[in-house]
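Some notes on the structure that comes next.
Left out: one protein chain. Kept in place: all the others.
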Amino acid sequence: MMSGKAIREPALVRWALTVAALAFLALFLVAPLVAVLAEAFAKGWAAYVRALSGDDTWSSIRLTLIVAAIAVPLNIVFGLAASWAIAKFDFSGKSLLVSLIELPFSVSPVISGLVYVLLFGLQGLLGPWLVEHDLKVIFAVPGIVLATIFVTFPFVARELIPLMEEQGREEEEAALTLGASGFTAFRLVTLPNVRWGLLYGVLLCNARAMGEFGAVSVVSGHIRGLTNTMPLHVEILYNEYDFVGAFAVASLLAVLALVTLAVKSALEWWHRDELAAIGH
Amino acid sequence: MIEVEHISKRFGSFAALDQVSLKVAQGKLVALLGPSGSGKTTLLRILAGLEQPDEGRVRLGGVDATGLGTRDRKVGFVFQHYALFRHMTVAENIAFGLKVRKGADRPPVAAINQKVHSLLELVQLEGLAGRYPSQLSGGQRQRVALARALAVEPRLLLLDEPFGALDAQVRKDLRRWLRHLHDEMGLTGVFVTHDQEEALEVADEVVVMNKGRIEQIGTPAEIYDSPATPFVYRFLGSVNALPCRVAGGQAQVGGLHIGEGRADGPGTAFIRPHDVEVLELSPDLPQARVSQVVVLGPVVRAELELAGGITVEAELSREAKDRLGLRRGLEVSVFLRKARVFVGENV
Partner (left out) sequence: MSVLALKLSLPRRMPSVIPGFGPTLGFTLAYLSLIVLLPLAALVIKAAGTTLEQWGAILSDSRVLSALGLSFGGALAAALINTVFGLLVAWVLVRYPFPGRRLVDAVIDLPFALPTAVAGIALTALYAPNGWLGRLLEPLGVKVAFTPLGVVVAMVFIGLPFVVRTVEPVLHDVDLELEEAAASLGAGRVQTFLRVILPAILPSLLTGFSLALARAVGEYGSVIFIAGNLPGVSEIAPLLIVTKLEQYDYVGATAIATVMLGISFTLLLAVNLLQKWRRARMGG
């Protein structure tokens, strides 16, 4: 890919820069990952299995799956609706809307949790009303779901908007001239055209939903067996000096991260034409 | 029969169409010809129901279709860049319009397959049913787009710059092929083009548009031989546009009488280069000096300087050139066979 010799660095420089970059990545990215697995198996396979078989661990896994199962589909529906409105139509205030959709990315996870406490907590704006109707949001599952939706809010929309914008409107118009209804055009033309970008967004959205810590930590109340997600459970075990337990649960999350990266890389490799539009 | 009545359409402050009216008879192939921004594509999209006019009505087959959605108009639309569904094969693209029909309207699978097959035959792409659009050449995509539009048996076929994105040679072939196809099927068709040659060669009738208005409607011969406006003169073929004065109904260019004007005042005289006849020097005719001679294959283009420093271009045959011994600096006489004078400033 490099052409003439004139614009190539001496071999020694290339070699030194490559080694420096790889060493930096090994130190900062690979080492922590290896540490998780090493610590999890520090006391052997049996201790690892024992650490994962506690009831609290299972209930944290279940809650994490439930939360992701609610938050991710909602954000998919939102992402599809938002990208359809933004990419297929011209209206004023569009760029402002796009900025607002990306807003949660620039809010600290802790503040994402805090705003829900201020809204739904006992002292919050809607707190008294919730108490009156015997509804519990904060320190309960609904709060965890809401905080998770907040932090994963932009993932799907952010992938789909540039993709749909790049694909334009002609194919949908063609479908309409051929007698398709709007929804049929969406289902048979738009959706297949963005399916890999959608999967890509869902993947990242899911990884964040299952791994979110800060926002969930603020609204959960850390009730063992009830409002602990996997990342919160890691923290509790760690603070109780149950390192094998903490790293065992962490290793499951690390595997999730690795699977996410593997699928993501595969998508990037097999579908680079489609994904090129979104800058990956 | 298509009737367009007083259609206007604005995009923001830009008037894309301004009080446009047009009739297209059943079975005719009509070209909307004009430069970019003339409103031709907007008019086509309004016919398809892809845009709604701000004012005016569209009647298809005598029925008001102005408020009718695209999917209910039964028109076939071929997009400039084809808009083929990129994740569907050629066959799936062509079958789309039939497959999305609801309930009893949807033909059985065997009938759809049969239809796809016969359309592939019609557009001469029999072997390519399983290909994806990205695996086709531009000309092949164009024909798939056409087959897809024809599959729904439209009462009107609309084509947006159908040959715009193709190489010169493919373009010429497809042009003839479309003309034949149209004659065989007897469909009413409207296509948009900015290429005069394309419009004159393919269409039964040409609608020349400029700045959101119709300049002239006529057969290719009418449009070329008797342009109705200075714009049509300039847009179709090359033309000498000479500033002139009209006095007492007679137009003068540099003391030379060249034709008749309807009113007095400054104006412009339009003369086609092939209507400028170059003759041997004769005392009865105006004189000119040859300032340049260019041989363009079978024809010769000569630049002639008339009295008063006015330059006109003449087109003549190779034989005429040889007969006259045409070369730079030669003194000749000219005869203007046909000129048309438009009176007014800035025409």
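A and B label the chains in the order they appear, each numbered from 1.
Heads up, the rule we're going with is that contacts are C-beta pairs under 8 Å (C-beta built on N, C-alpha and C of every residue); 3 or more make two chains touch, one makes a residue touch a chain.
Note that the coordinates shown come from a computational prediction; the quantities given were computed from them, not determined experimentally.
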Using the definition of touch stated at the top, determine which of A:Lys43, A:Lys88, A:Lys136 or A:His271 touches the missing chain.
-> A:Lys88
Given the full complex, what residues of chain B touch the hidden partner chain?
-> 11, 49-52, 69-70
Mind pulling the chain A residues that touch the left-out chain?
-> 1-4, 6-7, 9, 13-14, 17-18, 20-22, 24-25, 27-33, 35-36, 39, 74, 77-78, 81-82, 84-86, 88-94, 96-97, 99-101, 103-104, 106-111, 114-119, 121, 123-125, 146, 149-150, 153, 169, 172-173, 176, 181-183, 185-186, 204, 207, 210-214, 217-218, 230-232, 234-235, 238, 243, 246-247, 250, 253-254, 256-258, 260-262, 264-265, 269, 279
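As a convention for this text, only the chains that are shown with their structure count from here on.
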Can you check the complex and tell me which residues of chain A touch chain B?
-> 170-171, 173-181, 184, 188-189, 192-193
In the complex, the residues of chain B that touch chain A are 48-50, 69-71, 73-77, 79, 81, 83-87, 96-97, 100-101, 148-149, 151-152
